[in-house]
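Excluded from the complex is one protein chain; the other protein chains are retained at their positions.
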Amino acid sequence: MSNEHSATEEHAKRHKHEGPRKHIVAFIFSILLTVIAFAAVSAGEVNQSFIYIVLIVMAFLQVFIQMSFWMHMKDRGHIFPTVGIIFGIVIVFTMVIMAEYWAWW
Amino acid sequence: MSTHSHVDGQLPHEPEKATLEGRNKVLGFWLFLGGETVLFGTLFSAFLALRHQVGDGNPTSQELFELPTVALATFILLTSSLTSVFAIQAMHTNKVKAMIGWLIVTVLFGFGFLGLEIFEFNTYVHEGHKFTTSAFSTSFYTLVGFHGAHVLFGVIWISMLIAQVMKKGLNVVTAPKIYVAGMYWHFIDVVWVFIFTVVYLMGKVG
Amino acid sequence: MNRWHVLKRLMPLLAGMVLLLSACGRADLSTLRPQGPVAEEQFGLMKLTIIVMVLVVLVVFAIAVYVIIRFRRRPGDKTIPVQVEGNHKLEIIWTVIPIILLVILGVPTVKTVFGLAQDYTKDPKAIQVQVTAHQYWWEFNYPNLGVKTAQELLIPDDAVISVEAKTADVLHSFWIPSLAGKVDTNPGGNVNIMYFKAPKTGVYLGKCAELCGPSHSLMDFKVKVVDRKSFDRWVAAMKAPVALPADKDVADVLNNQCLSCHAIGANGGQLFPNLTGIGGREAVAGILVNTNDPKYANEGSVEHNLAKWIKDPQAVKPGTLMPKVELTDQQIDAIAKYLAGLKLDYETTK
């Protein structure tokens, strides 16, 4: 109710961006990132932690692209989704660190 | 704010957000995805904690994983994410036929992915990598299986929505559902990005 | 303002309270009456926190009581109080003071955390003990001395005791309140370490502090601290051969029915509590306290306790893994008598 007004205002602005081109570019990017990741592993004989870093970076870049372009998270009016997802990720991050460092010792 | 004001023809630009019900649905679904983030995060942490616990004589991740299959599955799922975007775009321009078409393509890709996964699991089981084999296998099947179950739910759901739209047309009631299903599909895709990274690729590296 | 003055006057009161606290409980069991340096260090931290907390509580109580009395509504009062939004100065004060208090707590906490995490497992001067918890008994292995015992941890009063704790089944927690805080026993290869010292000879009560099944509450053990000479004699005595009962029938029963699980000296298996020297221990099965002057239901003479236990272990410790062995009363008595006689002569002072 309270944001009905602003929602209609946003329409016009957002619509200009929406063309298949942007999405195809995003798609090509994500394929590219995937290929890099697979290639890094297939190459073999490279420093293990280096590969790990490459993999993680690729994954996060990819997620960033998908979330912002395909799930519209970069658009306005997405404060709560963004906060929600980011908070979820923060929690997951602490958990993953826990799993890697403290579950075994 | 009646749900009926826009039916027939003059659908607004973003029909999913035209009504309060629609906006609630989209917001609620975002929140749900926030929860799902933690859900998969916990599964990932469990997997990370247990992934080296293979046990004696059981296949390790290096021996098990076939990257070409995984790459194919990844390609399929990424592409399906793109087709689902096209479906939403079609919806925004009120091209119902095109939307349905893209959705059907998306569902087909989804089935393709599931087929590959079943094939893959089947191979693993024959190689002695059963659910009960080791902590690694249990956490592997739980994590990847949870994702698979999400895909399965997604294809059934989207199929049902396709049927609904065919019957009722695109309106301010059906549009939010399609939009939300699209979000769900992207989310599954995002989770898969981490699965192929953390489970398969990192598993292959060691 | 004489605020600090008030505080100064409160100090003896607080000190008195701490004193009162330390009169609480049995010296061999209470965390408030530490008997060794580790428990003392922990008690020090506890005292510090208790003082800070009592201060906080007093301040809150004082304000609350004042407010409740001073600002109660008189009947028929229709006035509207001033609608204050807040007060930055006050709000800063009650943000900063707690932070200061937390720093006062945090620094010694971190120091003690690292202090108590010292690893003595490689220290040749320390007594190494591997503690293995079982449903519902404790196994104590001295790897460097080649001795294994159960239920009663015997240690010298002049050395650091270095503990490596794990479990054979579910989680338990190894706790000797008056000597040291607890450490959980985890399954698998996941071994926890801790250390403590017990400078005063005597017997201390130990407890299992993690829910581990029906008899969790009865999973007690004893820590017996003796001087070094006695300790050495004990180690030697544990290794000395032990004669089985002279009566062949009793010996047979014992051999067939009991030593399949238990060990006595060099005889029998090692998977269950080692019974060598059982007659000289403080208690049977951890809870039946041996005394010739029984006051409570769980006390009795060694022989009585042993017979009670063997007769029906489930009645003493529900869910225990020791089965009720079919024996006649005579057999039970004979075995109890024999076991009661298994005393190790090691204490130099007695």
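Each chain gets a letter, A, B and C, in the order it is written, and its residues are counted from 1.
The rule is simple: a contact is a pair of C-beta atoms (placed from the backbone, for glycine too) under 8 Å apart; a residue touches a chain by one contact, two chains touch by 3 or more.
The rule we apply is simple: contacts and distances are computed from a predicted model.
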Quiz item: The complex has one chain missing from view, so what does its UniProt entry call it, picking from "Peptide/nickel transport system ATP-binding protein", "Cytochrome c oxidase subunit 1", "Amino acid/amide ABC transporter membrane protein 1 (HAAT family)" or "Acyl-CoA dehydrogenase"?
Solution: "Cytochrome c oxidase subunit 1"
Quiz prompt | Among the chains presented, those that the missing one touches | solution = A, B, C
Quiz item: So which of C:I63, C:A243 or C:L271 would be touching the chain we can't see?
Solution: C:I63
Quiz prompt | Among C:Q130, C:Q257, C:N298 or C:Q331, the residue in touch with the chain that has been omitted | solution = C:N298
Quiz item: If the missing chain were put back, which residues of subunit B would it touch?
Solution: 1-5, 20, 23-24, 27-28, 31-32, 34-36, 38-39, 42-43, 45-46, 49-50, 53-55, 131-139, 142, 160, 164, 168, 173, 177
Practice problem: Considering the whole complex rather than only what is displayed, give the residues of subunit A touching the chain that is not shown. | Solution: 1-3, 80, 84, 87-88, 90-91, 94-95, 98-99, 102-105
Practice problem: Since one chain isn't shown, list which residues of subunit C touch it in the complete complex. | Solution: 21, 24-26, 29-32, 39, 41-43, 45-46, 49-50, 52-53, 56-57, 60-61, 63-64, 67-68, 71-73, 77, 79-87, 90-91, 94-95, 98-99, 102, 105-106, 109-110, 112-117, 135, 169-171, 173, 175, 177-178, 180-184, 186-188, 190, 192-193, 205, 207-218, 220, 287, 289, 295-298, 318-319
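Everything below uses one rule, namely that only the chains that are shown with their structure count from here on.
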Quiz item: How many angstrom lie between the CA centroids of subunit A and subunit C, rounded to a whole number?
Solution: 51
Quiz item: How many Å are there between the centre of subunit A and the centre of subunit B, using C-alpha atoms for each centre?
Solution: 15
Self-check item: Contacts with two or more other chains, residues of subunit A listed in rising order
Solution: 104
Self-check item: Shared interface positions of subunit B, touching two or more other chains
Solution: none
Self-check item: For the subunit B and subunit A complex, residues of the former touching the latter
Solution: 1, 12-14, 17, 20, 23, 27, 30-31, 33-35, 37-38, 40-42, 44-46, 48-49, 67, 71, 74-75, 78-79, 81-82, 85-86, 89, 92, 183, 186-187, 189-190, 193-194, 196-198, 201-202, 204-206
Quiz item: Can you name the residues of subunit A that touch subunit B in the complex?
Solution: 1, 3-4, 7, 11, 14-15, 18, 20, 23-24, 27, 30-31, 34, 37-38, 40-42, 48, 51-52, 55-56, 58-59, 62-63, 66-67, 70-71, 78, 80-81, 84-85, 87-89, 91-92, 95-96, 98-100, 103-104
